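Here the complex is missing one protein chain, while the rest keep their positions.
Labels run A, B and C following the written order; every chain starts at residue 1.
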Amino acid sequence: MPVEAIKYVTKVDLSKSGDEQPQVHNRWHPDVPFTETIKPGEVVKAECLDWTGNQIGNNDSADDLRHVDLTRIHYLSGPYNVEGAEPGDALVVEIKDVQPLERQPWGYSGVFHKTNGGGFLDRFYEQCAKAIFDFNGIHATSRHIPHVKFTGLVHPGIMGTAPSAEVLKEWNTREKSLVDEIQSQHDTPVAQLPKTDGANCGSATGKLKDLIAKEGARTIPGRPEHGGNCDIKNLSRGSKCYFPVYVKGAKFSIGDLHFSQGDGEISFCGAIEMAGVVTLSFSIIKDGIKKMALKSPLFMPGDVQNHYGPSRFLTFEGFSVDEKGKQLHLCATTAYRQACIRVIEYLRRFGYNDYQIYIFLSCAPIEGHLAGVVDVPNACTTLGLPMDVFDFDVSPEAEIQKRDMGNCAFVSGYDHPVHFDFDSIREQK
Amino acid sequence: MPVEAIKYVTKVDLSKSGDEQPQVHNRWHPDVPFTETIKPGEVVKAECLDWTGNQIGNNDSADDLRHVDLTRIHYLSGPYNVEGAEPGDALVVEIKDVQPLERQPWGYSGVFHKTNGGGFLDRFYEQCAKAIFDFNGIHATSRHIPHVKFTGLVHPGIMGTAPSAEVLKEWNTREKSLVDEIQSQHDTPVAQLPKTDGANCGSATGKLKDLIAKEGARTIPGRPEHGGNCDIKNLSRGSKCYFPVYVKGAKFSIGDLHFSQGDGEISFCGAIEMAGVVTLSFSIIKDGIKKMALKSPLFMPGDVQNHYGPSRFLTFEGFSVDEKGKQLHLCATTAYRQACIRVIEYLRRFGYNDYQIYIFLSCAPIEGHLAGVVDVPNACTTLGLPMDVFDFDVSPEAEIQKRDMGNCAFVSGYDHPVHFDFDSIREQK
Amino acid sequence: MPVEAIKYVTKVDLSKSGDEQPQVHNRWHPDVPFTETIKPGEVVKAECLDWTGNQIGNNDSADDLRHVDLTRIHYLSGPYNVEGAEPGDALVVEIKDVQPLERQPWGYSGVFHKTNGGGFLDRFYEQCAKAIFDFNGIHATSRHIPHVKFTGLVHPGIMGTAPSAEVLKEWNTREKSLVDEIQSQHDTPVAQLPKTDGANCGSATGKLKDLIAKEGARTIPGRPEHGGNCDIKNLSRGSKCYFPVYVKGAKFSIGDLHFSQGDGEISFCGAIEMAGVVTLSFSIIKDGIKKMALKSPLFMPGDVQNHYGPSRFLTFEGFSVDEKGKQLHLCATTAYRQACIRVIEYLRRFGYNDYQIYIFLSCAPIEGHLAGVVDVPNACTTLGLPMDVFDFDVSPEAEIQKRDMGNCAFVSGYDHPVHFDFDSIREQK
Partner (left out) sequence: MPVEAIKYVTKVDLSKSGDEQPQVHNRWHPDVPFTETIKPGEVVKAECLDWTGNQIGNNDSADDLRHVDLTRIHYLSGPYNVEGAEPGDALVVEIKDVQPLERQPWGYSGVFHKTNGGGFLDRFYEQCAKAIFDFNGIHATSRHIPHVKFTGLVHPGIMGTAPSAEVLKEWNTREKSLVDEIQSQHDTPVAQLPKTDGANCGSATGKLKDLIAKEGARTIPGRPEHGGNCDIKNLSRGSKCYFPVYVKGAKFSIGDLHFSQGDGEISFCGAIEMAGVVTLSFSIIKDGIKKMALKSPLFMPGDVQNHYGPSRFLTFEGFSVDEKGKQLHLCATTAYRQACIRVIEYLRRFGYNDYQIYIFLSCAPIEGHLAGVVDVPNACTTLGLPMDVFDFDVSPEAEIQKRDMGNCAFVSGYDHPVHFDFDSIREQK
């Protein structure tokens, strides 16, 4: 009885841009043609491009990051037609494995320029920075952030079923309302509305292609109805996930693979981004949306995750008083930003610069918790740093010994500061 | 060599109100007189009142909750004078143990009335509800929320060093600014400014007492400078914490003990509140604020916590689209509220009513994570439910079998609804 | 509704010897009178003496250990009559908590003299040694083994139901057969047969007392039929255990409390022995022996244990080639002894003497696994050392820096060696 290797439903080409590959797509739309039909119970593999579709190189400059085209991103494998799935069902997806490609054993994490992507701390760190990570089996290390090694909690940043026409309309309407309402108060985009530029509509052609490009929802945000770019680090190997089905066949897509990510993925391109391969299987719960009261995806993680003892997390507290000293009202987002800043101030004492720490926080398996969200006016969050990923002692009572920490990759010819003095922006009392 | 039991630095009286006990206090102020002097390295025990100072009874009515006086809360044990601590130092606190009092083996968790405390979901659940939990060794169970049993991740909700006059002034100023700015847009208080009513100023008398009552910061919020009411569930037994010192002797206070709490403590009085006893020791890092870049407390948890495998967390996703379908901009607070609502819709299928689930989410050891905070416009959060705390199968593929789940305690003669129809408030498209 | 503290079913006296306390007993016999009746579902507390019944003091000499009377040990609380339990049932015991007594916050661990108790390594370490541990909340530290601090995985060393007359007869018969068969080849006792000396028969008097003293099984060994002195460190707080019932009322007894123990409890009195209090409840599975095929106790541990990440265990391998270089056949016991020796050789480089390490291995939460038991002729075992219990780096690549490690307590006026040269006994080739 010859046994064959597991079947691939998608293969990608690492030498071509994502634009040129019709087995992937980068817009959410009910009419993107499916690429393969998969039976319930069947185990399959799907290769995925890195989120930029090969725009970023393994080198020591952030020039490629600076000029990345953000309309040409999130090339997702699929959509897949799951036999028997119908609107109203729940699609059960088992992520049997996620691995880097053997032929490309590296990935990258980066800080995007404030005017081209930005990130959680872009008000302090406006410039680009990049770190290349080498994948040696389960471990990642970077020549740009030395003295750190961690095991990948590998996961897809994006998974989702296709929206129905109705769901798609709701997305576009509500996001446009936000833009109409508050964009004028912001200096970076508050949402990404549909845009034909850069649309990869899979194998659609002609009018269908134009329609998808015109209406298709952008892939940047996760969305409650189907998951999408939820960037949940624990949605890793062995996870069993439940998605609402809105269209016949479910039209499930997956991509934006991460070798590792910290809670928050704070630098935007913050995970260790990579091309890779997922092993998947599907099953269907008929009428599952109603049976399970399933308005948003839910999941149970797998039973293997990076496993540190609780006492090995050096934990920073962040509250909703912003970096200028202004009091906000129960804003967990602000609170988490403060916790991130606290870590930067803490770790830089060991010799890292702020951009290195910013990237580290984005991609290492740090834990971000909501602690208290009801004690007016302060939300409290915590950020747990797994001390075991460093090859030296970073605990509070460690002797400080400045090491040569090198640098991350910057844009060629940069001369911008690499530290931010948070004390300088505190409001005068 | 006779060995003595560990020395108590504070004892409390469960038969008197917190007002009448001068060994505790409920305002943050540099001049609250210290109650005891403790040497570095000494191990001591301190009893603590429950946060309401004995206002809540072990009974089947929420009448006491309805009428609780929120100016008379958070009776903290201390402040303690730690020998040798000076402004600029870091105070290291080891929480050697936290236990309920043997003489009062129960606690409570409650939903506060919208007009008297409120909570994370008070826009849907305006009424009071209460659940009494019995402590049987490490386990808590409640006659008001059956089929649930969990181990306490016991912790103090509040710990902090005293503010200096300068720090206190900053708190009062910035919180007043918030009130001035946004209170008019809210129908519940956005902050609690100093108030003489209900102030317990410890052993202060005369003018000092009046001064503390007038200026002393309220204890409801945690604050970045010293921790305070941070409600971090993992700050439990065995934790080693680092606090900035602002006044001579540090004047450390502790209280608001929780037998168990979920991330977010969403129903406000959401932990299982209890009187109890903490075992503590202190040490000092001279000039620690500067050495450690210590602007907010940080800590390492202990090595014993409720320990469930990762695959035993049924995990719900929440995004920053609110319950009406309105898109918000990267608001993690809104996102977490949605995850809470998803759980209510999910668990009520087993027979619990919404108030029971609301309390459950507040006090059981659930995990709330920030997943993605940069993918405009949606923040994504997750809420992990440890399935092992139920004595029946709550996994997605469990057969639904409605059980008689009884009820939590309500205000006498209540006739308000116990379910909220979230679909009814979705905006019409 | 006044709520009372949990009821005590046994109290012990720390100022009297175990002999004088009739609420405890130290022989297994169906006719030991029960001390209390407990209803299924009732939660109760029971105090327990330390295993020697107050023979050992908190001091810096091992003289008391040297002369301990081993017929006067294992004073067990109970037996308890569980209402409704009958032969053939399974008794379900929930260990709700185990704590040291507040009035005696210390315990001890010791190496017993080869001629009075001995231990796993008594062929190398014949002398007595003692270490006193102070209990500070959940942590234990010892002035006799510095630089070590760990959290107690507190548990009863002994729990069991009473044997029926038939079961008792089987025990006495088979153990006597062993003595008859192999005692002559050993220089220490291979089993402890019934002996009237030192028997505490609880409240039995007259002829019954004499009968129990004469026939009652000794408590040193665990036994498959009922558990007994199984010394399983993970049978700790929150465990749910299932015992066969052989007599009406089950007659459950408990004692020999340990603050902490390593797998193997290698130095015999190797756990941190203590007096303490357990919180318990019982239930009954009718006809459970048959229903569950229950020939020996089984259990599910609680959900809070000392929790170290897997990578924090420095793991030593031991094979069934003995210390002289002699090959044994699949002997896991020999293999584990070798792993213990490897740790002694490893840790002594940091300045500890062999007796300190021997005690440490006995009482710290080390993990002893059977790895391979079929690869003739070598059984392989592993011994995992949790590195986080040391306050200095003990990893293989740590710089060796000899510390002043003081000493454990020895017999007064000792002058025996404290290191054993294992190379000296290798057989010449």
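Simple rule for what comes next: contacts are C-beta pairs under 8 Å (C-beta built on N, C-alpha and C of every residue); 3 or more make two chains touch, one makes a residue touch a chain.
In this text the structure is predicted, and so the values were computed from the model without any measurement.
From the set A:47, A:170 or A:388, the residue in touch with the chain omitted from the display is A:388, counting the whole complex. Among B:130, B:209, B:307 or B:329, only B:307 touches the chain left out of the display.
Among the residues C:15, C:184 or C:395, only C:395 touches the chain that is left out of the figure.
Among C:37, C:115 or C:327, only C:327 touches the chain left out of the display. For chain C, the residues touching the chain absent from view are 90, 92, 118-120, 169-170, 173-175, 177-178, 182, 186, 188-192, 220-224, 227, 229-234, 238, 242, 263-268, 270, 285, 291-293, 295-305, 309-319, 321, 325-333, 336, 338, 342, 345-346, 348-349, 367-382, 395-397, 400, 429.
Remark: the residues of chain B touching the chain excluded from display are 307-312, 388, 393. For chain A, the residues touching the chain absent from view are 1, 3, 5-6, 43, 57-59, 95-97, 102-106, 136-139, 151, 237-238, 279, 281, 302-308, 388.
One rule holds in what follows: only the chains that are shown with their structure count from here on.
Annotation: 31 Å between the Cα-based centres of chain A and chain B.
Counting partner chains per residue, chain A has residues 309-312 touching two or more of them.
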